[in-house]
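One protein chain is absent from this view; the other protein chains keep their places.
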Amino acid sequence: MLAVLEVLGVLAFAASGIIEAARKRLDVFGLVLIAIITAFGGGTVRDLMLGNKQFFWMTHQELVLAIIVIGVVTPFFFRARHIEITQRAIEWPDAIGLGLFAATGAQLALDNGQSPLIAAMMAVVTCVFGGIIRDVLVNEIPRAVNDHQPYALFAFGGSFLLWGLEVLNMDKSVAVIITTAVIIAARFLAITFKWRLPSWRL
Amino acid sequence: MLAVLEVLGVLAFAASGIIEAARKRLDVFGLVLIAIITAFGGGTVRDLMLGNKQFFWMTHQELVLAIIVIGVVTPFFFRARHIEITQRAIEWPDAIGLGLFAATGAQLALDNGQSPLIAAMMAVVTCVFGGIIRDVLVNEIPRAVNDHQPYALFAFGGSFLLWGLEVLNMDKSVAVIITTAVIIAARFLAITFKWRLPSWRL
Partner (left out) sequence: MLAVLEVLGVLAFAASGIIEAARKRLDVFGLVLIAIITAFGGGTVRDLMLGNKQFFWMTHQELVLAIIVIGVVTPFFFRARHIEITQRAIEWPDAIGLGLFAATGAQLALDNGQSPLIAAMMAVVTCVFGGIIRDVLVNEIPRAVNDHQPYALFAFGGSFLLWGLEVLNMDKSVAVIITTAVIIAARFLAITFKWRLPSWRL
């Protein structure tokens, strides 16, 4: 079950990497590389920290192949149809990936015997680090730290929701799905209503 | 003893992260994230390389909470008092963190059975990588490579001082404290008297 959700999250983040790389006119190899790093980067850093030896891209190599094919083919399709992709187009797959990766990342850490706080940090790492590396590679301040909208904050808060549901003896699969849905819904609301985080000016 | 010094180093680097993030007007979540990454990043990369499974932030979760609270509250305080923070304000906590992290990082590597050279490299990793990630995230060339003042060089040199003192049978705790003090003093002198490293122009 976790694996199915993580596959969806991987595809959502890969899409955001492809869009960003195409907007920056990177070459096709760079586009595929950034799609793969965006999709698997956060989970890989989390697994390195938790001491997991088998990364998701090692056990799901068909996903790597799928991203390579999608990365090479999709831009052709968009060019042929003259579909314009705005900067905001990246926000929707990103929001879906956020919810999926946060819930699965937190669950993995809890299964690993970590505390709720560490699980929340791992949720943030899983859903933020891929995007951070994506933005650093195209030489921009990462959206995750400069968005001024709540983003990874939902991943952080959602992890405690997940932990709370399981403390209340809810079935794990149900708790993960509820947490995922709540995070995605919260992010959609934040985008739609332009919720803002305060920024400090010293 | 190492743990107490590392706590002080963590707080010093967290302060430098908060100052940098506030100057760049990042949102409050980005500010806390950068404070945590600056504080724990160098030690985490070192521990990954040395094969240590327990990271400092896993065994000292109260520190993570403290940084979150400090990151949310401190900027309020400064804004209320109209205290202006100049770019140079970051240099003093940074110098203290430098000495603390260099000495503890080198000691950890020596305890791990590494050579003096590897210990010196681990000292540099511990005290430089957090700051490097901080500067990369706010899209600047890291101070650590572009400062034109001796900085991590003191960490590198200080590690050999630490090793030498222990070869001479000095008590480890005393050697770590002396090394920390020497590195901080050297960095303070370098800042005060504007010591310069040569830069190459090909």
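In order of appearance the chains are A and B, and numbering begins at 1 in each one.
In this section, a residue touches a chain if its C-beta (ideal position, glycine included) is under 8 Å from a C-beta of that chain, and two chains touch if they have at least 3 such contacts.
Only a predicted model underlies this, so the values are computations on that prediction, with no experimental measurement involved.
Asks: Touch as defined at the start, partner being the missing chain; which of B:Val136, B:Ile178 or B:Ile191 qualifies?
Replies: In the complete complex, the chain left out is touched by residue B:Val136.
Asks: From the listed residues B:Val7, B:Val72, B:Ala89 or B:Leu153, report the one that touches the chain absent from this view.
Replies: Hidden-chain contact among the options goes to B:Leu153.
Asks: For chain A, which residues touch the unseen chain?
Replies: 19, 21-31, 33-34, 44, 48, 53, 55, 57-58, 61, 64-65, 75, 78-79, 83-85, 136-139
Asks: Mind pulling the chain B residues that touch the left-out chain?
Replies: Output for chain B: 48-49, 51, 114-115, 117-118, 121, 124, 128, 132, 136, 139-142, 144-153, 197-202.
By definition in this document, only the chains that are shown with their structure count from here on.
Asks: Suppose each chain is reduced to the average of its Cα coordinates; what separation in Å results between chain A and chain B?
Replies: Averaging C-alpha atoms per chain gives centres 29 Å apart.
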